[in-house]
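The complex appears here without one of its protein chains, the remainder shown in place.
Right, chain A next:
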Amino acid sequence: MAAFRSNIFMLAFFLCGFSVFVTGDFQEELVIKPLHSGDIYASFQFRTQWDTDFLLGISHYRLFPKSLGQVISKFSVRELHISFTQGYWRTMQWGQPFLPSPPGAELWVWFQDTVTDVDLAWKELTNVLSGIFCASLNFIDSTNTVQPSASFKPLGVGNVTDQRFLRYAVLPREIVCTENLTPWKKLLPCGSKAGLAVLMKSEKLFHSSFHSQALHIRPVCKDWQCKSTSWELRQTLNVVFDLHTSGQGKREWSLFKMFSRTLTEACPLASSSKVYVDITDNPQGELFELSPATPLVSQAVVLGDGRTYSVYDLTDHATFGQTHSLNVLLRWRAAEREMLRPLLHGERYVAGYGLQTGEIHTLVYNNHPYRAFPVLLLDTVPWYLRLYIHTLTVTSKGRDNKPSYIHYQPSKDRLQPHLLEMLIQLPPNSVTEVTVQFERALLKWTEYTPDPNHGFYVGSSVISALVPSVVAMDTNNTQERPLFSSFFPCKEESTYFMRIYTEPLLVNLPTPDFSMPYNVICLTCTVVAVGYGSLYNLLTRTFQVEEPSQGLAKRLANIIRRLRGVPLLT
């Protein structure tokens, strides 16, 4: 008993002497946005906030996953952003995504300024992440890693931006499948057993036009005063379901049709669990009918536009009704108007013919009628496409448009890729075209992949821009905004920050015929054998006369003659 009391006293002393209380917060939300093409866009966001200080050396993992916490502390990571995407986001048909991502796997990390060898930490970090996410991230090495000089500024709080601590890599060939989703789901506090994550069934999620899962770790302000920071982990999953493959051509969407599940409860560990449905185009319900009806309506400024959302609060038991399950149903009544063209849009393609040279064209569209704005274009090209930078041209509206900032780092064979960053001012209502010619290199025969005739991928270009917004943005960074509108920090009211990705390129390199060594050996050996054999025979063969063998009748006759003692026949 005395030991027990002393233990309690020790524990109380321990807690009081500990000035930073270890707490955490978990929020989850799902945004459903019907798109003008008939498809539907669903975006899950899970946010875990963790107030801890690694310098004290004590880490209590309650909501934050332990594997990621250990990764952050071991490699002194300041920010980590990783995304796995299958499919390409079609901006002209679907509008702008809440969180953009390029096809394949993308990883960019800001390290703390206490790290002495950033490249070594980067290499070990990619190996550890490949084990956590069951992805081939160990293929990230110096040949596809770059250090951008102006793009990818930190998204968290801080004031130091020495770009030496930033690393960026993209693997456009990376496949995303259930084996990547399984460990991603296991990082959530409730797993896939309660809350919004029960909707994530792989058979439905991967049968879609676009699927992207991402993880973002950054330091954020703990409260509105912003005198101390806490760690934020955001896990996002964006999926676009196609009208014809998932919707059977009928313009009627529901949670059950999209995910083959309905919601039954919120995650018990979540402080807020909400479903938002975008009803901006449907103010009086004339376009589509939303059931079950909900009285909660929320307004938010997202992507420069004011949108209205119907909100279902899952922490309130009344939301689930009599059946104890929530199935949000949208049924269309009327045809839709045309959607507004997105303000910023990018395209990229390879021109040219043959297997020696080619040309990369990147087109950036500014669809604003009267405002010009700057964009930062980041291009990473592998070393085996040798860029001729003297042929680089940037033209807008037919005239030369000189970039105000260019950073170019040439490639080194088998060591580092090309890096091209340009700050271009886009004139209003125009198309800017960036072209550069390249030459294809011949690789060593061991460097080809097992299927070289498929081609080689070049990662997407990244276009970062400050786009003018239609309504005034909210620069006050409070916690009350929905998650999907508070990812990119806002500094000005008239513009908002956006990042878009172009298509990746698929380029054929001159590929040797790998069966030739075998063919050459067979042919050469045959020729040598036939040639040597014939010559040897000619030189060493001698001819001898031989009696022809007699027929059977003559042999029998000779035997009888021998017995009789009479001379033999010839």
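Here are a few things to note about the model shown:
Methods note: contacts are C-beta pairs under 8 Å (C-beta built on N, C-alpha and C of every residue); 3 or more make two chains touch, one makes a residue touch a chain; residues count from 1.
One rule holds in what follows: contacts and distances are computed from a predicted model.
One chain of the assembly is not displayed; among "Acyl-[acyl-carrier-protein] hydrolase", "GPI-anchor transamidase", "Zinc finger protein STOP1 homolog isoform X2" or "IBH1-like N-terminal domain-containing protein", its UniProt protein name is "GPI-anchor transamidase". Contact with the omitted chain, checked across A:C226, A:L296 or A:M516, is made by A:C226. When the full complex is taken into account, the listed residue touching the unshown chain is A:S149, out of A:S37, A:S149 or A:S254. Only one residue in the set A:V176, A:I217, A:V277 or A:L385 touches the chain that does not appear here, and it is A:V176.
Across A:R90, A:K201, A:R251 or A:R371, the residue that sits in touch with the chain not pictured is A:K201. Although one chain is not displayed, its contacts with chain A can still be listed: residues 3, 7, 10-11, 13-14, 17-20, 53, 55-57, 86, 123-124, 127-128, 130-132, 134, 136, 138-139, 149-150, 153-159, 161, 173, 175-179, 182-183, 201-203, 205-207, 221, 225-229, 374, 376, 389-390, 392, 402, 404-410, 412, 423, 449-451, 464-466, 477, 488-489, 491, 497, 514.
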